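Just dropping this structure here.
Note that this complex is displayed minus one protein chain, with the remaining chains in position.
Presenting chain A:
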Amino acid sequence: IRSLVSESEMALTQVSSNKCAGGFQKVFEHDSSELKCKMKFAVYLPPKAETEKCPVLYWLSGLTCTEQNFITKAGSQLSAAEHGLIIVAPDTSPRGCNIEGEDESWDFGTGAGFYVDATQDPWKTNYRMYSYVTQELPKLINANFPTDPERMSVSGHSMGGHGALICALKNPGKYKSVSAFAPICNPVQCPWGQKAFSGYLGPDRSSWEAYDATVLAASYSGPQLDILIDQGRDDQFLSASQLLPDNLIAVCSEKKIPVVFRLQPGYDHSYYFMYSFMNDHIKHHAKYLNA
């Protein structure tokens, strides 16, 4: 195990490294200052990264996932190698913080950080996933890998799709592009979101809106975004009204925020679905990151 010491004295520990699609799929561990715990993240380094600085695509995973799901199931590496993108996939929540109730349910606590900065006890110390993925992690990545800090994008699945959308909408110009698979588009209105937001942010619903893609889209102003969303038509969570893409589309249509929303017949909420359209998403990001 090799240790890397960055300028900002952030220590990375390599957990694994595998040659993949001409480059390397690696996993690192570090001590997160935001989350006050050890965090793992996956990073794919394309062959191009050996000689040049590459743009970075941040991938935010869905409920229950770790950094492993995406790198083992989504099949993103060939396409990332082709377009010369570094893909960084963090874990979905702090782990091992010994907070009471963190492991009680699969849609709250561990594996369900919801990419918010919690304001409520006992979560507010560790559950700062929004700051982690938008601030600490990019700094860490830019300090340790051959990246071009000016060129980053964000994408994700389900809860991660929600994360990707709010990261882009809350930080105009920070991300060159955004895409999502089956995102939770309007968490304020769905059971998952209501459960998580009330837990992390408290009962004041107005505070929730700062992390709701549909609400954020309605007030978005900034550089033009190009949002690509794929949604399986046979997704059980779509029919369970957890995802609510129509609400987001309605707002974006009204606000003229460019969205291409593709309802893919026969596909469900799984990685099989994502795998099927991953290339389109990588290409979508590459178009803006390599422009």
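In this text, contacts are C-beta pairs under 8 Å (C-beta built on N, C-alpha and C of every residue); 3 or more make two chains touch, one makes a residue touch a chain; residues count from 1.
One rule holds for everything that comes next: contacts and distances are computed from a predicted model.
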item	value
Listed names "Fibronectin type III and SPRY domain containing 2", "LANO_0H06744g1_1", "Multifunctional methyltransferase subunit TRM112-like protein" or "Proteasome subunit beta", matching UniProt entry of the absent chain	"Fibronectin type III and SPRY domain containing 2"
Option from A:C54, A:A213 or A:A286 whose C-beta touches the chain left out	A:A286
Full-complex contact with the absent chain, from A:N171, A:S219, A:Q236 or A:S253	A:S253
Where the missing chain touches chain A, by residue	224, 226, 228, 233, 249, 252-253, 256-265, 283-284, 286-287, 291
